[in-house]
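Every protein chain of the complex appears in place save one, which is left out.
Then we have subunit A:
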Amino acid sequence: MSDARFLCLEKLTLSYGKNVAVPEMNLDIGKGELVALLGPSGCGKTTTMRAIAGLMEPSSGAIILDRVDITRTPANKRPVGLVFQSYALFPHLNVYENVAFGLKLMGIRGKKLDDKVQEGLRTVGLSKFATRKPAELSGGQQQRVSLARSMVMEPKVLLLDEPLSNLDARLRLEMRTELQRVQKESGVTMIFVTHDQVEALAMADRIIVMLDGHIEQIGTPEDIYNRPVSDFVADFVGFENVFALEGRKLKTPTGTVELSDTPPRDAKGLAWRPSMVTLGDGPFEGTIRGTSFAGGTREYLLDTPLGPIKAECDASLPAHEFGSVLKFDLPVTKAASLSRVGSL
């Protein structure tokens, strides 16, 4: 079944001179998937995307798209679209001409060209702006033009580089649903690069978390959010209390601590979200060193023998005083168990 292996990266190695940015990456992406490449800056996600687009030549390995090896296919011959972070619209052309640019190069002319451009503009809701120059558009509108310009080419894969990072908060929400809609309606395989876990969780069917050039975890948003496999992913998705295990004990900066329950046998570490920490009862004690009100909840920073612990409770409960000592527990049953703890 090739649909699940529509786009395959096989032992793909990408380097800048002698610096290997991405070593031997293997990845399969299914047809019609909306995938997020998530990771901090410098993790190799943009490099990977540029390699898929053909803007960067791999030093070894292969890229297979729809059963065709495109590793050495030049960028202008690949059925791949890319929406740039800065949109990269052509400043001397108006919206219509920007969208028509690629189609004209394909030799499409006359009514067919006009139909395709109009349809592209309609898809992103910009029919009325056809004669505007890019400089006369807002960021969100430029983004849409850029999206339409790539979509009219009917690429097999559409890549988006940080598609929401240049938009303000409200537009970001709007554009999220817009991108999802365009993707579902057209069925195009879409890969977007982001450093924002909220964006990735909200939009993607599947998330690929990258760190230092390798894939740290692949999974559905639920997998990534609830069952992170490593300390890095755990921390990235909001498990702010992450510990390595030493045998059945928790490793802390000052030594080891016995837990109230037995951790899973294959776990190398445990992680708790602030909301998973039981406050007011338990075997441990901590001093409140900071509080912050976050609407529905109240967050506490505790100074404890285990190191700093972040805890959270319902904001309707009476607030604890700064400096007061609180009992708490890290319940093993709630914790995410990590199979890798790289940096602890």
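As a working rule, a residue touches a chain if its C-beta (ideal position, glycine included) is under 8 Å from a C-beta of that chain, and two chains touch if they have at least 3 such contacts; residues count from 1.
The rule is simple: contacts and distances are computed from a predicted model.
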Protein name as given in UniProt for the chain not displayed, "Branched-chain amino acid transport system permease protein", "Acyl-CoA dehydrogenase", "Spermidine/putrescine ABC transporter ATP-binding protein" or "NADH-quinone oxidoreductase subunit F": "Spermidine/putrescine ABC transporter ATP-binding protein"
Field: Residue among A:His92, A:Arg170 or A:Arg265 that touches the chain left out of view
entry: A:His92
Task: Sort through A:Val20, A:Leu55, A:Ile218 or A:Leu301 and give me the one touching the missing partner chain.
output: A:Leu55
Message: Please identify which residue in A:Ala4, A:Leu105 or A:Leu317 touches the non-displayed chain.
response: A:Leu105
- prompt: Which of these, A:Leu9, A:Val22, A:Ala51 or A:Leu82, touches the one chain of the complex that we don't see?
  reply: A:Leu82
Statement: Interface residues of subunit A toward the undisplayed chain are 53-55, 75-78, 80-82, 84, 86, 88-92, 101-102, 105-106, 149-150, 153
